[in-house]
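Only one protein chain is missing from this complex, and each of the others stays in its spot.
Order of writing sets the chain letters: A, B and C. Residues in each chain are counted from 1.
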Amino acid sequence: MQVDLEKEFELPGSAAQGWEFLQNIPAVASCMPGAEITDTIDEHNYKGKVKMKIGPAAMAFNGDIVISNIDAQKRELNLMGKGQDSKGSSSASMDLTAWIVDADGGKSALKGNASVTVTGKAASLGGRMMMQVADQILNQFGANFADHIAAMGAGVEAEEAREHIAQQPQEINGLRFAWSVFIGWLRSLFGGK
Amino acid sequence: MIPSEFEYHKATSIQDAIAQLGAHEDAKLLAGGHSLLPMMKLRFAEPPHLIDINGIEELRGIRLEGDTICIGAMTTENELIHSEILQQHCPLLVEAARLVADPQVRNRGTIGGDVAHGDPGNDHPAVMLALDATFVLHGPGGERQQAANGFFLGTYWNDLQEHEILVELRVPVIKKGVGHGYSKLKRKTGDYAVAGSPVVIELDGEVCRDIRIALTNVAPMAIRAEAAENILRGKVIDDALIEQAAAEVLAACDPAEDLRGDVLYKSHMAAEMARRSIRAALLQARG
Amino acid sequence: MDNTAEVQDREDSLKGVGCSRKRKEDARFVQGTGRYTDDLKLPGMLFADMVRSPYAHARIKSINKEKALALPGVHAVLTAEDLKPLNLHWMPTLAGDVQAVLADEKVHFQYQEVAVVIADDRYIAADAIELVEVEYEELEVLVDAHRAMDDDAPILREDLVGKMDGAHSTRVHNNHIFNWQAGEKEATDRVFEQAEVTVKQDMYYPRVHPCPMETCGCVASFDKINEHLTVHLTSQAPHIVRTVVSMLSGIPESRIRIVSPDIGGGFGNKVGIYPGYVVSIVASIVLGVPVKWVEDRMENISTTAFARDYHMTGEIAADKEGRIKALRVNVLADHGAFDACADPSKFPAGLMHICTGSYDVPVAHLNVDGVYTNKAPGGVAYRCSFRVTEAVYVIERTMDVLAQKLGIDKAEIRRRNFVKVEQFPYKTCLGWELDSGDYHTALEKVLNAVDYDALRKEQQEKRTQGELMGIGLCTFTEIVGAGPSRNCDILGVGMFDSAEIRVHPTGSVMARMGTITQGQGHQTTYAQIIASELGISSDEISIEEGDTDTAPYGLGTYGSRSTPVGGAATAVAARKIRAKAQKIAAHLLEVSENDLEWEVDRFKVKGVPGQEKTMKEVAWAAYNNVPEGMEPGLEAVDYYDPPNFTYPFGIYLCVLDIDKSTGETKVRRFYALDDCGTRINPMIIEGQIHGGLTEGFAVAMGQEMPFDEQGNLLGNTLMDYFVPTFVETPHWETDYTVTPSPHHPLGAKGVAESPHVGSIPCFTSAIVDAFAHLDVTHMDMPHSAYRVWQKVHELGLDKRA
Partner (left out) sequence: MAKQHVSFKLNGKQVDALVEPRELLVHTIRETLSLTGTHIGCETSHCGACTVDLDGKSVKSCTVLAVQADGSELKTVEGLADAGGLHAVQKAFIEEHGLQCGFCTPGMLIRAYRFLQENPNPTEEEIRWGMSGNLCRCTGYQNIVKAVQTAAKTLQQA
């Protein structure tokens, strides 16, 4: 089962800041809720794990991440992540192309095309939810990513962002997620797009 | 299909349940179990602790308080169906409960579990939106009330805070001049809805004073079709307006494609269910 | 003297052939004392559970069992590596291919068995399978049968690379299994070139699953001291299982006992031999204790014996009056990862060449190519006799298309093409000999019963109002009772069947058959046959089946073969007994046996009233007073090799209404007329027809096994896989005619599968008929609301003013 998602997140910093952060793979990975890099093999190859909790459901994936392409010119990066659920009954992979573009007012945006593939029990049974859940996860990823960019700056916003980062959960979690979306909503009210 | 190991705890009171949720990491409440246990048997859910709230009497029962019907979260679907209070004052809920799953499951499945579980296919979240219900939530910090509108945030994701329990659902009595409709399309008995739509209409003479159109299983969570409601609110509803509203319902849908249908089909079915429910609600409101 | 009434009373008291006798088996089933495989609990019994692949196509890089073995209560974890020294990591299939018992270096379909865990109980086993660590390398997946023989298609069966000599034909591609043809290609093509009218229709018969209420399972128990293996398993063919197990294990057949206990429905799902059986047997032999394996529902739907998955093209050449001049059928058969079809050995696509149907077709050609894909193996007849459902589907659909093209009513075009009653026995151009039939009479009976003309008129009116009403018609001929050993065998064993009858001194009877009931009521109906033949009340006749230690060798129950073959064996064995009884009676009455005549339950001396011996009296005498030179006792065995198949037929008509706004279908009427020849137990026949129609309804209206591009099977629980409930299931109307089979000892033909075979094309016919005025000629199954609505939407019928 495969779903393709297109996403765009506003970043509260310059494109240069965004690109700088995007190349820090372990840091970027940590924006993915519940994900972490457990082993850096070289600058293109990593091992990592993802723990997902969606409502009552919980899954843990161990896998490999390969950075297949970094294009500084385009500020674009291609990442392939592949993992198998620790019980061996499901597997998931993500082929992600992410790039940073300039936006008005010295700000920037993170854009991404992700193709998520799931096999095994999760695909047979979870298909009904998959698109929505993947979407929710990526939204949280975007919010976390933006926090990191904001945290590079100074002032109250940066302080807040650093606080969010510190609070970021180790897995996907509805409650925390609600918080991050709430913050996103506040930003959209006061951020003055 | 065997669940993973867990510790089982019986809660004796709401306070006890909250305390136990706090005491055991990653604990889950066991209500009727017909959403949670299948997930546990498939090992998608592996809570290390289950807190059984079936023995808590204060979570059961349906009572009338003025113009409000108070429904204990552990009230089963069949209890909803057979409640005289509901039959008389809120038949929409009876109608909806009748279309949930099958007779055996309705003996175990609870309204609170259905609302709190977070599956967009569950029926009661949309019903609660249409009824403009209020949820009574108890947590470590005490009691709070939350409107149904705003409670449902995404797939398996709602406004229930950590260690909080949904205790009671409060719905207003359906009065004269208020009509309701409930339409649901499903592939077969026991399946989730392809699309469902509960509708409540309040008439002032022939004019629609207020209307709530809610939708099941056509978005990450139960939603209100507000743009459709806005078309009808304040107007004398006729066929042409219903068609305009149905078009807005269609536009409001964001369903996931699965074996029940693709985005197009599900959206069209949501529109059709809304259309049918609006007509039924109108008929009833007009008396 | 009212002699007739007295004779009639005696006849009635036998509860023999033709009687709606209540079922003998029900007493235990209604009290919860049926004995199904999972009910069996043996001392020291362990439980087996499978580690399965999440991938449809992948190389296994490593398997680590240590964590699983460390779990308390786990006794063993077996992989292909462990089975290799025993040469049991692969097993032969019924179709001449081999199948991996446990994935050997590669997995070929999602949920394939990769390792088996043997543990104290099913709870520990379920925990342990998650602890077996398997590392996979994903490979390109092939799920589209049409792509299987492309140059760049991934090669699935590396074990067969270069072996282009297949079990049934030369293989032309590494993913090719066989090419099989019947009929005359050139002659058929010539007719098509010159025909006044030709029609051609592509159709896909989706992969479906028989999904009996009880899943597959077994309890294997090896007695090390006596080197004796007992396996209780849910098999529709226990004797064949014994033969295969013996061939695989080297244990002599005489020291293997296979017992099919009560079976919770089969429908074809329980014909095959599955890895679960093999590993349970191996584990029991290795560990010396009984081992149970029982599938869960997801495993059942995902891995054990699917059905259909045929991509078919039907073509008819005809004249302008709609008379068929030639038939051409092309099939692409998706057999999954291993060719494990349960068909008679010589027929890789079953009895598909019955596809000329009920019609007088001068010439025809059938071409079938079988291919491998990354899907589960199996290919069983889901309540039909070896691909007959597919054959009936393709001819009935194509007939409808022809009728539509010529503007001839679909009942009329069938009338014009039916084999006429005087043409029987009728030799079809593809080689079968239809034994008997009267299609015209049956058709008229149905059309009159439903008032066909009025229905067509109503449909016309509905159409002018923009409503969608469909009338479906299916006039099918089946081929059942496999089969004559000259053309039917399984693994070289001829497809005869058997009965062994013993009449005890007091005149009660014990009989055993080589078939095995799965709900068909054999305990009841076989007794009725014996009752009528021997004049002993069926209540005094006990029937036993399914235990290979006691029952005579038989090929089992599937393909509606119990009555045509097992029932014939029973009748013939009973007749052998009656022949001996007649000699004894003559001896007792001191007359020549030719002076005796048979009346219900006794031999009478012709023309001498009062001079008679009842069968009971003869039975007693058989044990103490037989003619000189005759051995005592009264029993007989018959192995019946049928001279021909039997050809039940039916006329089905369906009326339905479609809700344009949702695509939902309401079946308003379904009228099923069946002719299965002599009717042994009308109550049971009707029950079988209800069940078959309901399964046909399920297939036509909702069942499918969809795979995504990664080879994930979507929908393998009863949430998604459509098994209709009380609410969705229509009300059935049944009717019958009786055209006995001329070659069957009782004239009976078999019935249980007709309603499935006949109803499926009937539903499609009705659905398409609802859109026929809009030039729609075919719609693929399943006709779920979703799919029907898509057609409504495509045609713009849901547009609102």
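One rule holds in what follows: a residue touches a chain if its C-beta (ideal position, glycine included) is under 8 Å from a C-beta of that chain, and two chains touch if they have at least 3 such contacts.
Note that the structure is predicted; figures quoted are calculated from it, not measured.
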Exercise for the section: Give the labels of the shown chains that the missing chain contacts, considering the complete complex. Expected result: B, C
Fill in the blank from the handout: Sole touch to the unshown chain from C:Gly519, C:Gly677 or C:Pro740: residue C:Gly519
Handout entry: Option from B:Gly61, B:Pro91 or B:Gly190 whose C-beta touches the chain left out
Key = B:Gly190
Fill in the blank from the handout: Across B:Leu29, B:Leu50, B:Ala116 or B:Ile231, the one contacting the chain not displayed is B:Leu50
Problem - Option from B:Arg108, B:His163 or B:Lys235 whose C-beta touches the chain left out - result: B:Arg108
Fill in the blank from the handout: Note that chain B touches the chain not displayed via residues 1-8, 30, 33-34, 37-38, 40-41, 50, 52, 54, 78, 101-105, 107-108, 189-190
Exercise for the section: In the full complex, which bits of chain C touch the chain not displayed? Write them out. Expected result: 22-23, 25-36, 38-39, 41, 121-123, 211-215, 262-265, 267, 296-297, 518-521, 683-684, 686-688, 690-695, 717-719, 723, 725-727, 729, 731-732
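Basically, only the chains that are shown with their structure count from here on.
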Problem - Separation of chain A from chain B, taking each centre as the mean of its C-alpha atoms, in whole Å - result: 32
Fill in the blank from the handout: CA centroids of chain B and chain C: separation to the nearest Å works out as 44
Exercise for the section: Find the geometric centre of each of chain A and chain C from their Cα atoms only, then give the gap between the two centres in Å, rounded to an integer. Expected result: 52
Completion exercise
Note: chain A residues in touch with at least two other chains are 87, 89, 121, 125, 127
Exercise for the section: Would you mind listing the residues of chain B that make contact with two or more other chains? Expected result: 43, 192, 258-259
Handout entry: Sites on chain B touched by chain A in the complex
Key = 28, 35-36, 39-40, 42-47, 117-121, 153-159, 161-162, 192, 220, 256-259
Practice task
Would you tell me which residues of chain C are touching chain A in their complex?
Solution key: 51-52, 54-56, 110, 130, 132-134, 136, 298, 302, 708-717
Problem - Contacting residues of chain A [partner chain B, same complex] - result: 54-59, 87, 89, 121-122, 125-133, 135-136, 174-175, 177-178, 181
